[in-house]
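Missing here: one protein chain of the complex. Every other protein chain is in place.
Read from first to last, the chains carry the letters A and B; within each, the first residue is number 1.
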Amino acid sequence: MPVVPTVFFLSDYGSDDEFVGVVHAVIAARAPATRIIDLTHHVPPFDVRAGSHTLRRSVPHLGGGVVLGVVDPGVGTARRGIALEVPRPDGATLFFVGPDNGLLLAAAEAVGEAPVGSAVELRRVAPAPGRGVTFDGRDLFAPAAAALSAGAALASVGDPVAPQSLVRLAGGVVEQGRLADGRRCLRAEVTWVDRFGNLQLAATVADARVADLPAAGRVELAVPAEGDREWQDAGGMPRALVPDGVHLRRVDAFGDLEHGELGLLVDANGHLAVVAREASAAHWLNLMAGELLTLAW
Amino acid sequence: MPVVPTVFFLSDYGSDDEFVGVVHAVIAARAPATRIIDLTHHVPPFDVRAGSHTLRRSVPHLGGGVVLGVVDPGVGTARRGIALEVPRPDGATLFFVGPDNGLLLAAAEAVGEAPVGSAVELRRVAPAPGRGVTFDGRDLFAPAAAALSAGAALASVGDPVAPQSLVRLAGGVVEQGRLADGRRCLRAEVTWVDRFGNLQLAATVADARVADLPAAGRVELAVPAEGDREWQDAGGMPRALVPDGVHLRRVDAFGDLEHGELGLLVDANGHLAVVAREASAAHWLNLMAGELLTLAW
Partner (left out) sequence: MPVVPTVFFLSDYGSDDEFVGVVHAVIAARAPATRIIDLTHHVPPFDVRAGSHTLRRSVPHLGGGVVLGVVDPGVGTARRGIALEVPRPDGATLFFVGPDNGLLLAAAEAVGEAPVGSAVELRRVAPAPGRGVTFDGRDLFAPAAAALSAGAALASVGDPVAPQSLVRLAGGVVEQGRLADGRRCLRAEVTWVDRFGNLQLAATVADARVADLPAAGRVELAVPAEGDREWQDAGGMPRALVPDGVHLRRVDAFGDLEHGELGLLVDANGHLAVVAREASAAHWLNLMAGELLTLAW
């Protein structure tokens, strides 16, 4: 099969403005043979963490190429622009280009389940006369992504930096423990609410804690005991939890549920997810990304 | 002209998440020469009927290739995944790939105004270890669409099924009759409210009933008579209707109307549509898709 040079592009640029189209045009002008695949441009504005999760979920399905990721509240400041190079298990190479703010690192490490070996700081180019420095997606990152997709070596777009110096985001919270009533519980951060209202949790099937969950039947949602709300921000396990009467049925598919029933399944990314049938579990439970949710059984 | 293998992709995946981008990546990895044209990914979540209408409107403008349609509330259940093959009048072939829930069939039959002759049930592939079965767009349908776009035969992606066994949605309601005051009337389902608020009706210029409409002048909207509201769910003609004083002017173009005037025109798909000038007829009349609307003259 012929290899088509590819840029996989994610941002928080949205679709109301011409930002995405102009970046496409810049890449097309510099690397005419490159195909651009838009992963999504609707990362919530400035939400580096959400963008990082999205890239992390996407990388297992990308071939070789360049991931261009731009969620960049620090554009124009001293934060670095970086490019990373990681080998894929199939022998292809995947580059990552974007700001050094944690957006790219977890995804890059996930490609080969290994630390990133090669990283450079992009050489800043002077903006065109009379233009500001607020659009590095267009002026800095797109040219670098175009060059790498067209075969340029990593060293040609920047100067080496120590991979250990790259900004790293904290991982999603996953904890286990016991309720006041003695039942086991798993507490996990909601890392993603998708279009359909499914609540993806930080816990994956690779977590030993998930293996302890009953494979069938029901688990219960737990909430902090009265007078013990401070745990919500504490990062550790709550001192006391009580069941709140909401049960989730273990299922494999949305359609295994009845209408009006909540379920718990392993989703297509291998994460636990709280779901409903043709309805939004997020609306139902009034939860959003970043909140903590506790399962008890 | 060179023929570029093409996948036409419609879904209810939206643009907030990476679903669409990941499907693109999967197709690109398997069929590098294939071009993907996104029809829309904003079919309302789970709305198989709306997706079916959208595909039906689109097919007259598609060349040969593969239509990948995914609006699939039954993903992961026993519902079948299917691929259909239909000849186009110009000699090219159009395949359809997606769930067997009625999404594809009407569009496939519209290609040649003929029943579908060739259909297969896609051979399910085991999901990657530790991953759930909730993303057939990525795991089942995209690989099949990629293969067909790259030249694979229908029989290579699945096992034959009888076309008569395919799930079929009911068509849109179009009825004619007379009002209590003796005037003629046409009752039709609103099948689509577009971005601009135009209300497309199930009635087309090919319907004899539409030919009876006055070509110029005005028609009136009618509403059920007091005490006769049950017809709204009945599917047949109301027993009694009364004019409601809202008039639609027969026009050819939005700009033929005055601001603040409602119109009735034959739209670019050959359907009757209730429209306004630079304004939303849907907001004005407080109507949405699936409701019934009666024209009297």
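Note that a contact is a pair of C-beta atoms (placed from the backbone, for glycine too) under 8 Å apart; a residue touches a chain by one contact, two chains touch by 3 or more.
Computed from a predicted structure; not experimentally measured.
Trainee: Just name the one of B:222, B:265 or B:285 that touches the chain not displayed here.
Mentor: B:265
Trainee: Given the full complex, what residues of chain B touch the hidden partner chain?
Mentor: On the side of chain B, residues 1-4, 6, 8, 10, 15, 35, 37-42, 54, 57-58, 60-63, 192, 194-196, 204-206, 252-256, 265-270, 273, 277-278 touch the unshown chain.
Trainee: Tell me, which residues in chain A touch the chain that this view leaves out?
Mentor: Here the touching residues of chain A are 12-22, 24-26, 28-29, 32-33, 45-46, 73-77, 79, 127-128, 130-135, 138-139.
The definition used in the following text is that only the chains that are shown with their structure count from here on.
Trainee: Distance-wise, how many Å sit between the C-alpha centres of chain A and chain B, to the nearest whole number?
Mentor: 33
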